[in-house]
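Heads up, one of the protein chains got dropped from this complex, but the rest are sitting where they should.
Letters are used for the chains, namely A, B and C, taken in the order the chains are written, and counting of residues starts over at 1 for each.
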Amino acid sequence: MAKENWGRWGPEDEAGTLNLITPDKVTAAAGLVSVGRVLSLAQPLSSATPMARHRHGFAHFMDRDGGDYAAGGKRPGGFQFAEDTIMMPVHTGTHIDALCHAWYDDRLYNEFSGDSIRSTKGGQFCGIDKMPPLFTRGILLDAVAQRGEVFPPGETITLNILKAALSATGREIEPGDVVLIRTGWLESHIGRTGVSLDTEPGIDVEGAEWLAESGVAALGADNFAIETIPFPAGAVFPVHQRLIRDYGMPLLEGLVLAPLAKAGAKSFLFSAAPIPIVGGTGSPLAPIAVL
Amino acid sequence: MAKENWGRWGPEDEAGTLNLITPDKVTAAAGLVSVGRVLSLAQPLSSATPMARHRHGFAHFMDRDGGDYAAGGKRPGGFQFAEDTIMMPVHTGTHIDALCHAWYDDRLYNEFSGDSIRSTKGGQFCGIDKMPPLFTRGILLDAVAQRGEVFPPGETITLNILKAALSATGREIEPGDVVLIRTGWLESHIGRTGVSLDTEPGIDVEGAEWLAESGVAALGADNFAIETIPFPAGAVFPVHQRLIRDYGMPLLEGLVLAPLAKAGAKSFLFSAAPIPIVGGTGSPLAPIAVL
Amino acid sequence: MAKENWGRWGPEDEAGTLNLITPDKVTAAAGLVSVGRVLSLAQPLSSATPMARHRHGFAHFMDRDGGDYAAGGKRPGGFQFAEDTIMMPVHTGTHIDALCHAWYDDRLYNEFSGDSIRSTKGGQFCGIDKMPPLFTRGILLDAVAQRGEVFPPGETITLNILKAALSATGREIEPGDVVLIRTGWLESHIGRTGVSLDTEPGIDVEGAEWLAESGVAALGADNFAIETIPFPAGAVFPVHQRLIRDYGMPLLEGLVLAPLAKAGAKSFLFSAAPIPIVGGTGSPLAPIAVL
Partner (left out) sequence: MAKENWGRWGPEDEAGTLNLITPDKVTAAAGLVSVGRVLSLAQPLSSATPMARHRHGFAHFMDRDGGDYAAGGKRPGGFQFAEDTIMMPVHTGTHIDALCHAWYDDRLYNEFSGDSIRSTKGGQFCGIDKMPPLFTRGILLDAVAQRGEVFPPGETITLNILKAALSATGREIEPGDVVLIRTGWLESHIGRTGVSLDTEPGIDVEGAEWLAESGVAALGADNFAIETIPFPAGAVFPVHQRLIRDYGMPLLEGLVLAPLAKAGAKSFLFSAAPIPIVGGTGSPLAPIAVL
């Protein structure tokens, strides 16, 4: 059964709501830069980065380093260098979900078959390599400011809270915006070990649908999965199902938003470009907000 | 012995020439956006991405995919998902070199000791996690247009060619600019297998020093190592030694520049943010040019 | 359709022809040891190990090494240590194929479903973790000695050659034996780079069936895939299909056999135990022959 945005940008579209970021939107977003301050929204990546239990850990291997020279390594022409290899699940730390990351009824966004995602080649459709860069207006919905404290794990940031947070910005959501929701989860867990990824504060389907219908191009948050965990009874990742699969909207997870809130940012230029891993279901991301 | 930019931004500086990207520079760069066109400068990443022979290949593993559901995998609450893990040398495809990537005489940029880079923790100083985002004016020096054809491997893009290419843009290099040099290497090797990484066209030390003294914040190219290979007799990566270690300038390699040239871009907003791998000697990168 | 050995050891059997290695066979094999010479049949594993092109390379990462101490690493209580991590396709170098490695018509050995092998858990049936150790009599069929030279890539070691080689040993194949075939491939490729894995000398289906019907428990060779490549017209790995899937016989590939031949070994104690990777389709192996 066709869903909200299926076919909206043609039967072969693999970019989904990012189509809402038009050239006019890009130009207008650039015009938001006023003080020239660039804020990184990316978590540092290391083996200490919080990681879902079922995933492999982040691994960082030095293929050559200063120690090798200290131990007598040769330096032809005086040259010394260090290099390294990483192994990581793509859904680690600050990252973006590709449209082939989540689905139901064996159909991805825009009716692509789930069978098109295989061990041998990853996602043939809706992979992260099909996702254009995000360069648009960002709006920060500061749920923490609304509540006066960070949201505790398991608590839902309801539609009313989202609306109140939007109202506090003095802006309206316009098509093509990236909306970032500060739940307080990440800032309250930094430096803590043994973080539980079985529970987190987040939005629900009602809020998600309101955002999608408002024309949001991509939705981000400072938690690890956008939506409240535990899920409502009988549901499993219902926001992922609705936004990624039905609306074709990418999700940005694990964003560092506290400094943005502290800077008083309400709307700003948001820029982020996924690493084009062919067939990838997502990508590590280093988004920026430019004030 | 102190080098050109050592101490220039204080004895503890780990950002090098990226300090030249001031708030004013950021604001001015945003002002360059006129038509709202966003061009990705990143290569797709797969096991087919050209890779130096001494490095491990790019590996993409599906931890869960559509095939698992086709074979009978459960879908609690209807939810289906796919996810993956990558393994890659950080200096793969389109990437940026951190300031701890190259040095000589056991001293990194700003006199940090080479001994600070170890297997156990990577680069404690000048790692990619210390590098701020790049958001500034980009200038394309189209050496291919100067020559009328792509440069053959081994050929040097001399200072005179760089100057002529700059002249063709009608711009002057100003402090904080990112300069991108199109050699034609990548576009002439796409789709070819068994690419030799023992030879490439690139710049020499004379050109590098001129760029550095002109205030370039970061230097990029569409080849795999910025500089001509083979090296001049007796030298090994001399441009890396001078720019990264003496000037504290990051290098961007493996950029996709042909579309930018085709679009007639001369100066533009350039935006790229490294993935903050703690202690990493570089990062995969997905830079954009915004016209 | 049931195949030769399906059901022979019960409907739940996952060990196949290794069931032929009975306690009596084990005891008799131990009795073959006479001079107490132990020969390793395993290739050294490194990034130089010949590897099929479609597979990831062998990677060896030092997590801590002597260089780290040379660069100033601490040594609490005087203790210094080094450790490392490997990444490797299990079908690398000297290895053994599990019974879930190859099949056709969606059915593995003993009628297990191909659907039971998934990204999320590997092979639920016939994985390498289900394979018992191999401790039995080994017989070396020295095809090189028969021919007077190593077999060239693409050439078939026919049934007649196998029979002649067996005759030269003065032994008969008895149930539970491990048979090792020396083609000369590995010894003629050691130290060579860019080895083609598109062609090799090996056996054909006729020879394979004769060995299986003779009661061979496991079949090994010094090439990378037991059978002749290129395959006969219309067939793809027909020996794998017959032996692994229809007979339930594990294959041992990449064995180092020249020293065994040089030692004049004809029959001997053969011992090898796979690493029990849960759900693995094979395992690196370090088999020994004891004379």
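Heads up, the rule we're going with is that contacts are C-beta pairs under 8 Å (C-beta built on N, C-alpha and C of every residue); 3 or more make two chains touch, one makes a residue touch a chain.
All figures in this text were calculated on a predicted structure; none of them were measured in a lab.
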item: Identified contact with the non-displayed chain, of B:20, B:45, B:62 or B:257; value: B:62
item: Chain B residues that touch the omitted chain in the full complex; value: 59, 61-63, 65-73, 85, 87, 119
item: Positions on chain C contacted by the hidden chain, ascending; value: 22-27, 30-38, 40, 42-46, 55-56, 60-63, 65-67, 69-70, 75-91, 100-106, 113-119, 122-123, 129, 132-133, 135, 231, 234-238, 240-241, 269, 271-288, 290
item: Interface with the unshown chain - residue positions in chain A; value: 47, 56-57, 59, 62-65, 67-68, 71-73, 87, 114-120
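By our rule, only the chains that are shown with their structure count from here on.
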item: Shared interface numbering between chain B and chain A [over half = same, under half = different]; value: same
item: Separation of mean Cα positions, chain C and chain A [Å, integer]; value: 45
item: Centre-of-Cα separation between chain B and chain A, whole angstrom; value: 24
item: Where chain B touches two or more other chains, by residue; value: 56, 62-63, 65, 67, 87, 114-119
